[in-house]
Every structure is written in structure tokens, then in C-alpha cells.
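A single protein chain has been omitted from the complex, and every remaining protein chain is retained in its original position.
For chain A:
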Amino acid sequence: LCVAAQLPMYADIAMKIVLPECLQLVYMLLVGTFPFNGFLAGFLSSLGFFTLTGCLRLQIDPANSKEMSVSPERAFADYCFANLVLHLTVWNYIG
């Protein structure tokens, strides 16, 4: 598990999610906010995913290891858990 090699991959993923996020925002601005919960669900799911991936990258980065107290495996497990919760909630909220 070569952590250092995965770093740019995570950064890449995080950046790639920004695009659909912005698209959703623009769509909302153009079309209007009804149904608001749908917009929020979609927007927050992409925003959330971006944030969580960013956090994961932070935690895995060996340069940060003196600030963090978790191992990369644990960080990844947490990441999966958090994503699961986030997306379940989003799914419930799309309604």
C-alpha cells in the first residue's frame, strides 16, 4: 500500500467532483430552486464527497503524520463510513 502514490489520485478525485458540483449550482441558478430539497441533496452530496476526500487525503499524507493520530487503514475505513452515512442521508433527502 504505497500511500505516497495515492495522494495525487485523491487530489484528482476531489478536484473532479467540483465540476458536477458547480454544474448543479448553475442549474439551480438558471432553473430556480424548486424542489429545494432535491437541489440541496445533490449539491451537498457533491460538496460532502469533496470534503471527505480532502480530509482523507490530509490524513493519509505522511507530511502530516505528526498532527494526525490515525493510521492510513483506519482513515480509509472512517472515510467509507462517513461516505456511507452521507449518501444514505442524501438518498433519504432527495425524496
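Note that in this section a contact is a pair of C-beta atoms (placed from the backbone, for glycine too) under 8 Å apart; a residue touches a chain by one contact, two chains touch by 3 or more; residues count from 1.
Please note the rule applied: contacts and distances are computed from a predicted model.
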Among "Ribosome production factor 1", "Alkylglycerone-phosphate synthase", "dolichyl-diphosphooligosaccharide--protein glycotransferase" or "Carboxypeptidase O", the UniProt name of the subunit that does not appear here: "dolichyl-diphosphooligosaccharide--protein glycotransferase"
On chain A, residues whose C-beta touches the chain left out of the figure: 36-37, 40-41, 44-45, 47-48, 51-52, 54-56, 58-59, 64, 67-70, 74-75, 77-79, 81-82, 85-86, 89-90, 92-93
